[in-house]
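Following: one structure in structure tokens, then a few remarks.
Heads up, one of the protein chains got dropped from this complex, but the rest are sitting where they should.
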Amino acid sequence: MLLSAALFIIGVIGVMVRRNIIIIFMSIELILNAVNINLVAFSAQLQNNVGQVFAIFVVAVAAAEAAVGLGIILAFYRNKETVNIDEMNLMKW
Amino acid sequence: MPSSLNAIVPMACVTAAAIAAMVAEAFREPGERMPIGPLGIIGLAGAAIASIALWHHNATSFGVVAADKFGLFVTGILIIIGVLSLAISAPAIERERLPQGEYYALMLFALAGMMLMATATDLLVIFLALEVLSLAVYVLTGIRRDSPVATEAAFKYFLLGAFSSAFFLYGIAFTYGLTGSTRLDRVGSLIAAQAMAPTPMQLIAVGLLIVGFAFKVSAVPFHMWTPDAYEGASPAVTGFMSTGVKAAAFAAFFRVFLTAFDPLHAVWWEVVWVMAAATMIVGTVVGVAQTSVKRMLAYSSIAHGGYLLVALVSANDAAKGAVLFYLLAYAVTNIGAFGVITLMENTSGDRPNDQIRDFAGLWNEHPALAALMTIFLLSLGGFPPTAGFIAKWYVFTAAVNAGYYWLAIIGVLTSVISVFFYLRIVVMMYMTPSDTPARFPLVPRIAGAALVVSAVIIVYLGVLPARVLDWAVASISSIF
Partner (left out) sequence: MGQAIAFYTLAAFILGFAVLVVSTKDTVHSVLFLVLDFLFVAALYVLLGAPFLAAIQVLVYAGGIVVLYLFVVMLVNLKRPPEAHQDPHRRTKLGFGLAVAVLLELGAIATYGMTRTGSPLVVPGTNGPLPGNTEQVGWLLYTSYLIPFEIASMLLLVAMIGAIVLAKREL
């Protein structure tokens, strides 16, 4: 539980602080892993396998999200030749 | 067919249509034209028939999807959204040379996800449906792959969306840890059975779930992605996502918080109260400052999310009925408004045709389009003969009945302010002469018909709301 919370925090900090969007995505993967650890821990604690089933779905979702996210990165990179988040400035307010 | 699958027939119809669209696209010769859009409309019609057939049955599938009246009402709203969106998409696809098979397929998949989200009674299903619709909408946002603005919008939307999904998921994990189940009814009864003083775990779970939902319904302070995503996307897509995503997310929001977490109402109402107030104020005040119509409508949709949150806070019977009515009115109106923008936008110029000043002289060029836009804007602003007025009226009445006077006052004030920026466009259309005549492309027949239909619905709901409202109240009473 504490482990998962700590991993969650690291992921959140990663999303907030880093400017490289690929690393931001990896931070999101870390967050999803934190959730999974949480689910499995609860599953072990409650002697109830639903948590593990849930975790499998989370893995599937993470894979799908990674595919689409990286597709968006590629499309973005092709247009702008950068992966730095500070250069996303076409739209303000 | 085993009866346990009945509840998912509407989604199955839409999914089948989506897959059919993919297959049709795969067998299409390059350059050949195919009526893929109508395929989608057939699927949606099937879903509509199935929903009507299920209306009195309260079918459930495996205890995770329940086609109760609440879910079916929202499904009905989503079907209307889907038909209108498909109809106004055709000219946009043509003009921007979008991959039409993929476009329609993604839109239909998103619709199937939304329907699932509206009918799901299990947190796991809600989460998966949310992901299906989000992924499809992210891609739709960025489907103009050659446009830097569109890809940037898709990227921002994706990043914040994925981030918020993670929060939502973390909230579900805690809920599971608390109760050992993800079924809403069991979660609700277990939480209700617990001691009165809420534990930290409960607070964390509720807080994280609120954050996740607030992102999806773009409530302040989690609204930052909204204007960018709405501006970057093709306007037909914007109309779709500003209404469909919102309707589905609000449906799930209501279901989760008024069933499973209803025992904790005393805990979360303050948070949602503040969010509702902030959302209404920010959406309205910042909306006034916009020069782009799309961004202005984005802020207006944020403000409308705030009004819906008011209903969630009130949580009495009147509010619950009002929400469904409001969602319907808002959906039809907003799609109509974005439909007009779709028809106006010409990409032959160096910039999209969506600044407020581009609407100058629309009345002289296209009186019909201008008249329709006026109806939509008046309804968004909440003028009396339209659906928007009735919807707002019921929501604020509900808030007053529940004793939340300040929320109602803020709501009325922000509505009055918002009238200013809607009227600005109207004035532009009628009073200001156009400097560059004949910019507006011809209106395709299907899209025009869709707009007329939505205008008719708005006026109907505005003049004779009683019948639909009765349905809404009846459907809400079936679950809460």
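Labels A and B are assigned to the chains in the order they are written; within every chain, residues are numbered from 1.
Here is the rule we use: a contact is a pair of C-beta atoms (placed from the backbone, for glycine too) under 8 Å apart; a residue touches a chain by one contact, two chains touch by 3 or more.
As the structure is a computational prediction, the values presented were derived from the model and not from experiment.
Q: Determine which one of B:106, B:233 or B:302 touches the chain that has been left out.
A: B:106
Q: Return the single residue from B:132, B:245 or B:447 that touches the missing chain.
A: B:132
Q: Please identify, in ascending order, the residues of chain A that touch the omitted chain?
A: Against the missing chain, chain A presents residues 1-3, 5-14, 16-20, 22-23, 25-27, 29-30, 33, 36-37, 40-41, 43-50, 52-53, 55-57, 59-68, 70-75, 77, 81, 83-84, 86.
Q: By the contact definition given up top, give the residues of chain B that touch the hidden chain.
A: Residues of chain B in contact with the hidden chain: 8, 15, 22, 61-65, 99, 102, 105-106, 109, 112-113, 116, 122, 124-125, 128-129, 131-132, 135-136, 138-139, 142-143, 145, 154, 178-181, 186, 190, 194, 199-201, 203-204.
What we mean here is this: only the chains that are shown with their structure count from here on.
Q: Where the centres are mean C-alpha positions, what is the separation of chain A from chain B, in Å?
A: Centres of chain A and chain B (C-alpha means) sit 25 Å apart.
Q: Hey, which residues of chain B end up touching chain A in the complex?
A: Per the touch definition, chain B meets chain A at residues 124, 127-128, 131, 135, 138-139, 142, 145-149, 151-156, 158-159, 162-163, 165-166, 169-170, 172-174, 176-177, 180-182, 227-228, 231-232, 286, 289-290, 295.
Q: Within their complex, state which residues of chain A touch chain B.
A: 8, 11, 15, 21, 24-25, 28, 31-32, 34-35, 38-39, 41-42, 45-46, 48, 50-51, 54, 57-58, 61, 64-65, 68-69, 71-73, 75-76, 78-80, 88, 90-91, 93
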